[in-house]
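Take a look at the following structure, please.
Of the protein chains in this complex, all but one are displayed in their positions.
Which chain is which? They are A, B and C, in the order written, and residues in each are numbered from 1.
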Amino acid sequence: MYNFRTDLALERRDLYKKANNIEKEVDGIETTEEKIGEDITVSKVKILNENGENAIGKKKGNYITIDIKNLKIASEDEIQKASEVVTKELKDIINNLVSPEDPILIVGLGNLYVTPDALGPRVVQDIDITRHILEYMPNVLEQGTRSVSAVSPGVLGTTGIETLEILKGIVDNIKPKLIIVIDALASRSIARISSTIQIADTGIVPGAGVGNARKELTINTLGIPVIAMGVPTCVEAATIAADSLDLFIQKVQEEAQSNDFLNKLQDEDKYEMIKEVLAPQDYNFIVTPKEIDELIENMSSVVARGINFAIQK
Amino acid sequence: MYNFRTDLALERRDLYKKANNIEKEVDGIETTEEKIGEDITVSKVKILNENGENAIGKKKGNYITIDIKNLKIASEDEIQKASEVVTKELKDIINNLVSPEDPILIVGLGNLYVTPDALGPRVVQDIDITRHILEYMPNVLEQGTRSVSAVSPGVLGTTGIETLEILKGIVDNIKPKLIIVIDALASRSIARISSTIQIADTGIVPGAGVGNARKELTINTLGIPVIAMGVPTCVEAATIAADSLDLFIQKVQEEAQSNDFLNKLQDEDKYEMIKEVLAPQDYNFIVTPKEIDELIENMSSVVARGINFAIQK
Amino acid sequence: MYNFRTDLALERRDLYKKANNIEKEVDGIETTEEKIGEDITVSKVKILNENGENAIGKKKGNYITIDIKNLKIASEDEIQKASEVVTKELKDIINNLVSPEDPILIVGLGNLYVTPDALGPRVVQDIDITRHILEYMPNVLEQGTRSVSAVSPGVLGTTGIETLEILKGIVDNIKPKLIIVIDALASRSIARISSTIQIADTGIVPGAGVGNARKELTINTLGIPVIAMGVPTCVEAATIAADSLDLFIQKVQEEAQSNDFLNKLQDEDKYEMIKEVLAPQDYNFIVTPKEIDELIENMSSVVARGINFAIQK
Partner (left out) sequence: MYNFRTDLALERRDLYKKANNIEKEVDGIETTEEKIGEDITVSKVKILNENGENAIGKKKGNYITIDIKNLKIASEDEIQKASEVVTKELKDIINNLVSPEDPILIVGLGNLYVTPDALGPRVVQDIDITRHILEYMPNVLEQGTRSVSAVSPGVLGTTGIETLEILKGIVDNIKPKLIIVIDALASRSIARISSTIQIADTGIVPGAGVGNARKELTINTLGIPVIAMGVPTCVEAATIAADSLDLFIQKVQEEAQSNDFLNKLQDEDKYEMIKEVLAPQDYNFIVTPKEIDELIENMSSVVARGINFAIQK
């Protein structure tokens, strides 16, 4: 399959359309877009069948993308407004999957000590937990409060344990009816870094379509539905460079200065070649705004509030 | 049972002896002490039978206390030396319980976002994890490397889940043969704050002897042996005040200025009365050095290095 | 002078009245109190003359104390409401001292790396700075925007330089007309920890009344008026213990079980005796809530917003 180098269904569908010169919609995919005020756009990608799945390498289901402009300099009011959009979309998905009092487990993926990967654990920190209160002091809560618990299981590199292995045990012991997973994603566009939230009702399938299904966090592996909330926090450095090359060759062609060699190159993926040049060492080079610390803080607030209001009545 | 207000077996044994005017050793308890250089003292309390258990409310087993002077201003060398003492004592206990290649799970209890409670998660951050490397790239490790994994399960207040519920699931899934739990403790003595490590081969029994056994982290609940490494990081404010009152009445008596009323008070526990006075609100007031951030940092290094060298050959 | 062990004028005045059995107001001091809603109390202590100064060891001037209940669990709304009270009181004081466009320098005292001392630097982080924008891009700001700059000069122990030496140079170079200093204070009452703000128009006089005037941060040393905003973040451990002893002796007396010896003790200050017992090492033991990290975060928001709205129209 094509290496999309993005986890966003919306970007994949755009890349697929461009690569295959498709003018209308891809067969098996439905898309809608809605603007909310000046700064927020909600796009919905629905993958309807296997054809849609194969086209963009994502499971059948719903993928909602919320783009928020200028989150870096967002005021308290704007953070609140953005979180309300998250609440609305998330609530619809939750209500489709479980009943109002069914217990939910929130899972913050990622490494707290690596800033662009810290979003999941930071969100968990701000979730309103009720499970232990319902157990030990139920009277202090309103009738009908949903049981909510949350964990940050860490990453394989620092725990030595697959996330699935940790979650399976917890699910067996505390028996939630739904899991909401928060994770940092890769995107193709630097404009989307910490400015976009994707909500999917299909769970998380790392290396989707490439096999390796054993480690996916989905209803198949965990036995209960999994909602995935993902936020792009970085772009691979090699992606930036490869995209620049594409733009460059395109420009050469437009000015009618191209030749057979360049035209052929245009159809190849320069990513692998560039990756080799860029990464002579074993680092994981990413492109990220210098202000990533602050962006992650604002985005964590949006996501945590969005969840807190969506999970209780 | 007497409210010792300390988790250290050594302090409990001293308090018990004093309260009961015991000159020699308590029946059912054995104690030894060794000085290592200028700054380190290793004390071992062995609880031999039920009498010892009842006396100080701790399970039958071994409790090793390592006191380190001046850790606040410790140089790199002194941190290294202290960690070597931890390694030596911990290694003996591990070798008594499991074979050299048996897998070990390290568990950092506590809340990373509350400084005096952050020791466990900070230590986990510095543990050398091997389990995933043994699984995916075994050739890069030396023959005979032990499988080591680690988690920081969070605290009930922020996860809504009992630590035992989380650990049980993980143990079922990854099947370690031994657990080492790191936790922050309460002590009676401010001199011991972040300067003492207690290593126990009995696991962790919160509210020991008071019932509530369901939540203990021991071989009884987890099915495998549990080593507990605890570091005092605070003293309850009410403990400080109550201890001051004791000293005061003692001084009055020494100067032969006491009276029946005071003498009677001396035998009571003033802790509850003081607690009420001190804590008009629902805070958890503690006495801690202003420099607690730095002390926790140094102590985390001592404990993490101590473990890293004890668990591999 | 009496060792008040508190930097709050309000607490000192209460202690002075009690110690001297004064029923009405202290000569040279005026006090008013106002409740704002359920959770906020504003008390104003005005020191009118030298008699007032000598009584409580504070300079002639205005000391406003804002007490906020339950700040630990404050919602976004409550933080906002508290900050508005700060804005109102601070604005009055600023308008008494300078004109609306006179430049202001904000100074965050304290050590960022020691949680109970980090309030000043954290507030500075959230101040809306305009001085450089007025200089380089004045058009992006509204007409009449005041020039605001801010520094966190660090503490003597980590810089080797007196705060006054650093500030003097900055004042000489950038010529503000007013300084607002934010600092963490000691208090007598644990209920006030990170729940009270004192605003004083007299600057900061460390060791007030004890001499050592060289290092005070006031109009005398800096040549421009200095507003001091102080927040209690800890109580000395010895203070807690000494206060407990006082309560204890009082109780003994009430029950008519006292004797001459105790009665005499009652009049002494037990603080020095206790300090010796408590502090066998060179730590600085303090009483602080375990939740200090979160409290400081909330209080920083209150103070920073309070300032931001007070300094611009």
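Here is the rule we use: a contact is a pair of C-beta atoms (placed from the backbone, for glycine too) under 8 Å apart; a residue touches a chain by one contact, two chains touch by 3 or more.
Since this is a predicted model, take the numbers as computed values, not measurements.
When the full complex is taken into account, the listed residue touching the unshown chain is C:159, out of C:3, C:54 or C:159. In the full complex, subunit A contacts the hidden chain through residues 72, 113-117, 190-191, 193, 234, 237, 240-242, 244-245, 247-248, 252, 255, 257, 259, 261-262, 270, 274, 277-281, 283-294. By the touch definition given at the top, subunit C reaches the unshown chain through residues 112-113, 124-125, 129-133, 147-154, 156-162, 165-166, 168-174.
By definition in this document, only the chains that are shown with their structure count from here on.
Ranked by how close its mean Cα position lies to the mean of all protein Cα atoms, the top chain is B. Taking the mean of the C-alpha atoms as each chain's centre, subunit A and subunit C sit 45 Å apart. The multi-chain contact residues of subunit B, meaning those touching 2 or more other chains, are 113.
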